[in-house]
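What follows is a single structure, written as structure tokens, with notes after it.
Every protein chain but one is kept in place in this view of the complex.
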Amino acid sequence: MGGQFVSRGFTGRRREPDRDRADRIPPGQYVTDDFPVLSAGPTPRIPLDTWEFTIDGLVREPVTLSWAELIGLSSRDWMVDISCVTKWTKLDTRWEGVSVDDLLALVELDPKAQFAVAHSYGGYTTNLPLADLVNGQAFVAYRYDGQPLEPAHGGPARLVVPHLYFWKSAKWVRGLRLTERDEPGFWESLGYHNYGDPWREQRYTGDE
Amino acid sequence: MPTPLTWQIATVDEIRPETAEVKTFTLRLPAWRAHRAGQHYDVRLTAEDGYRAQRSYSIASPPTRTGVVDLTIERIADGEVSPYFHDVLVAGDHVEVRGPIGGYFVWEPGLGGPLLLIAGGSGVVPLMAMLRERAAAGADTPTALLASWRTIDDVIYRAELEALGAAGDGLLVVHTLTRAQPSGWTGYARRIDGPMLAEVRTPLGSDPLVYICGPTLLVEAAANGLVEGGVPAARVRTERFGPTG
Partner (left out) sequence: MDVTADLSNALVLDGNAVAGDLEELLGFDMTGAMHRCTSCGNHGAMATLLAYTGGPGTVLRCSICHEIVIRLVRTPTATYLDLRGAAYLCLRPTAADSR
């Protein structure tokens, strides 16, 4: 980066992580205390009495949950670090929700189901290997920081997959479709990495 | 052959306070080229470790003021770029900029009028470039500026607007103060609405060119109010400012 112009005295809003947490920050990321609201479109407003979550695709029988049924499933608290591809990382975020394992337990998966597409109210989609959604790695969250999840942050419910860049954590999630092939979603089809591991800095298509 | 748009390093010539939270930064550009009133420059800040932040700021100066551009910038408390401008930059410092940008939200006397300019807060900046160019050209295009502020102390360019409005060349300047008004204030004291728009545009006749600039919600309300009041949508141009800087 020789010769690049530097603005005297500019550091930006981010701050250095405490030394004992530095190893929790993936490469190229900055710690923030904010929770930036980033969006691809208007915030959907979904009344809870019409909200639904569907698991379909390569399953023997699709299942649709109402809001009452979702919150009737056993939930737990999660404290996780999250990293957005726009370079902010937020440590120790607190959520409450249902693990994707418990949701998938409601259906019988076809053996050919290797991937999933998470799809949302408003049209957003993102794709993940099934292997990244199970074994406690992902959950559908409806509370954040002790409060009901706000619409601006993906409420009433969103997918959270902390080990991948946060664009994979689909806001306003309305279902998981199990697929045989990987089907690139909204950003994956326009230059972003298909998998998105922050620890290998897999931000863009072609990143190793 | 058009010259490509590239970043250049400008030098801060002068910094001038406008209000408690607003300053004008005069930037001298090595590759200045005449802009059109309404255009903006992009500004990019880079930290030692490569961290970057970028914003767009409208040009306040008319193109007759050559070699430099004036950027009038409001300090946003939890912003990232505007606090740097206000709190760190001094004359002699350098800033990376790119521009001039924008061909839609522009006016010059050749485009005619009548002209209705509507501003919310720092949305007045590109409209001020238009008014300054209008004055520099000696144009007498019938023009009204309707500007919305919280209080009288928030009015940017207050003295200059008063002088322009008193020049007798067909410009009417109207302020509305939405949060608090000085004692004796006889002007508007509420958010821009349909009846206010109708009153302000009546003297301009039926078919003004309209430029609206400010926060998204104000821009939407004003544009909708005008179109509902009969102004053809094709005569209304808008530029939305973000709430953070």
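Order as written gives the chain letters A and B; numbering starts at 1 within each chain.
In this text, a contact is a pair of C-beta atoms (placed from the backbone, for glycine too) under 8 Å apart; a residue touches a chain by one contact, two chains touch by 3 or more.
Here the structure is a predicted model, which is why all the values come from computation and not from measurement.
From the set A:Ser39, A:Thr64 or A:Asn135, the residue in touch with the chain omitted from the display is A:Ser39, counting the whole complex. Of the listed positions B:Leu5, B:Ala91 or B:Ala166, the one in contact with the omitted chain in the full complex is B:Leu5.
Of the residues in subunit A, those that touch the hidden partner chain are 36-47, 85-86, 121-123, 151-152, 167, 187, 190-192, 203-206. Counting over the whole complex, subunit B has residues 1-6, 33, 40, 42, 56, 98-99, 101-105, 215-217, 237-244 touching the chain that is not drawn.
Convention: only the chains that are shown with their structure count from here on.
Once the centre of each chain is set as its mean CA position, subunit A and subunit B turn out to be 39 Å apart.
Here subunit B touches subunit A in the complex through residues 9, 45-48, 50-51, 53, 78, 80, 84, 88, 93-96, going by the rule given at the top. Subunit A meets subunit B in the complex at residues 1, 4-14, 30, 87.
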